[in-house]
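Shown here: the complex without one of its protein chains, the others still in place.
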């Protein structure tokens, strides 16, 4: 089968590799749609500890091709969505409700529940093998298209979780720092949960416009405006929740400074170095702040809930898919996405 | 009346000042017992922005001397305990449940609910005026002595809140980094909430011994042992909760590294500079960590609950009061406490 | 001043009574808009233990006429909204976060925080005195009209709390049993919090139509349909949350039977007799169910948050005000509202 294989720093592309077979508790999907994640850019640039020869990609939509022994309630031919995280449901972390930190057959030292395109072959391929399939195959309602659900696998689940982990309440003021794909989904999530004021921050005109389209009440251009001062003024003394969605010192620190006493910083960005917690913005007792982090929640029940939100038209993420490519043209897709050309937000990849 | 007045860097001591009078909603107490807090050391050293002329101290036990207009349910002569934080109960923060962040008559920019010995005259005096007395006078049950309740005003309320804010659950493994007065109370709090393993860390033999006495199952001497390695080994991969109770980069960073994925760092220490969040110990998505901070919860209902724990013999904090002084000898008490002489943990001050 | 005074069973109407004066911590408002609550119908019918001579009404919008001593941050002339419940913020219940159960100056045996038009003179008058004004006067943003905020005082706060107390989560299926004013607001609340499927149940065509307008995805007419069977089918085995908003055995029992295992019944209706918990619908351990009840949350911070939702156009309750009356015509208003004539949902009363 054809698959996008990582070979080394900036060395990757379509190869003909062996089609996977399903073992106990596993399923093989024929991939019908997938996408490229910002994390995949880090992988192909060699910034992550991923083995040469790995098939990249962790956001599969597909059709069940083969079911291994020990599965119940699925049929070959079912259309399914699989989250980026594939929890086993049966380890210490999963049984504690930390599905994202799944460490099947191991203690908590394990690598977490992200396996596809990380420790197992991924979804930028014609076929992909799903581990712990009983916990991870979410049937797609007939009335929903592949395009309508593919972004739920990762960015919507992650972005929404930024609002959920913070515990956004009715009437809250929420600021979302950076309006890339994850930040835009955090904006949607805050809106879904009943925030009364949502402030989107970015420095890119396309993304600021998209932020307004996806639910921000106010946008702040960090190139020309004082982010912290503006947020504190708009909110009468600080936001209830600040969601960090880029992974830089600046966005992290601004998020902290935007908060009211007792406010919550929900951190979604992946940082690339040591962060500073400045004394004047963080000192226990001064602010009663909370900092929460969340890795993309997965599992079939999470995917089912997110699909229900799409089915009932609470959410329409389709404006975020700005471009589409065939699997064979995947290097072209990576180039466009990596260089943020042509107003790209997310690309669809069709095997 | 006599009171301990702050005048400038290391300038403080007993002066004869005017006795306070109760205005609307206020009460005046005749102080029968108080203590010195680590924070008071910072104040008399001039490290906090406190005005010259202020009476120091925020942990009063006393008898009601005068009741201002607008109060209900109290009588002159009642024995009462008042928390270090005196929330109004009626501002935006209080009505949201953030009593510690009280900002009466103001927005969230206010200084928080800590007033006694900070923005108002404090308790190291013969008399002290209590603002928002309706919300802050907690009657002391007859069977409890002043000594049994004085530490509830601040260090017990704060230390216990370290465990409460983290949400310690039955069977948790909890590590408490530093076993000073607050850390010892955090140890007691974790024990009260049902942690199955409590690990106390310090570098002082007296405090390590006291930690065992107050409920730690294991103690680690950071002078000779690898704190993180030992905690990870004892807990089979990381503590559920790490409570930081000193306010240094080392304890903060160790706390973070001691956690299991999905674990919570509860930060009680007051930091004196910028903190580092190292990349390998904190990166969103890698660990699903939470960092929570709490300022000492106050208000009469908090004090009532804590006194109930003493009354039912769940808690005995008396071993922590190692020394006793008359108010007139308060400089001597500060010297002993500040230099940590003679195995001092807390001192009692009798006006 | 003119006021609607309760005298006995079905004896009530406009009288000329003394204008109130503000004592310590109190404020007097010139009422500019109010409404009639279903509870007021019970009162004038003599079904509640309310004293003869009481001015009825608990939903005031007005202008500050007089401020008593001890208040801070308000000015005569400020436009304000006051919730139906007026918590003191300083008693045991309030300091525990149970503002609705306020028992100022008393133990928990007190009557709860509902005072206006219950134990104190109410809002169907030209002037009304507000107790604990510091905690209860919520300034109305200039851009909002009286009509836009009056329903927040009670039915919106109560209806939304039905969803909040149940902890509605993104993607939940919620059924709301009965679509009167409270049920319609519960429908709005469930929508605001991100439920994916909202099912409205009633037996009145006008109300079923209004339910769809206010956010129900599906409506069930209990006159012709099997409520429980339909809900279980629509939700694939049971709703995550069922909100009871009428106060009858039938709606309560249906709510219970509509739930999935682990689901939550949020009970808002005021019952008039003993309820049955049938064995086959409720037996501990069989269902892991929760039943939660909430009295209308009050206080100025609650009102502020709700007004923010209106200001940001998340909520528009104006379709619910179907009729308007002058204060002098209040008996006519009670008649129309009590008999549910002319498709009435809520009436506005202008003093």
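A, B and C are the chain letters, set down in written order, and residue numbers restart from 1 in every chain.
By definition in this document, a contact is a pair of C-beta atoms (placed from the backbone, for glycine too) under 8 Å apart; a residue touches a chain by one contact, two chains touch by 3 or more.
Keep in mind that this is a model prediction, so the values were computed, not measured.
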item: Contact partner of the left-out chain, one of A:9, A:41, A:95 or A:335; value: A:95
item: Per the touch definition above, residue among B:41, B:76 or B:196 touching the missing chain; value: B:196
item: Contacts of chain A with the absent chain, listed as residue ranges; value: 24-25, 69-70, 72-73, 87-92, 94-97, 99, 104-106, 132, 134-135, 299-302, 304
item: Those residues of chain B which, in the complete complex, touch the missing chain; value: 160, 164, 169-173, 189, 192-194, 196-197, 217, 304-306, 308-309, 311-312, 314
item: Hidden partner interface residues of chain C, rising order; value: 93, 96, 98, 100-101, 103, 107-109, 112, 236-238, 244, 247, 260-262, 267-279, 282-296
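Definition applied: only the chains that are shown with their structure count from here on.
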item: Inter-chain centre distance, chain B versus chain C - centres from mean C-alpha coordinates, in Å; value: 40
item: Two or more partner chains touched - positions in chain B; value: 96
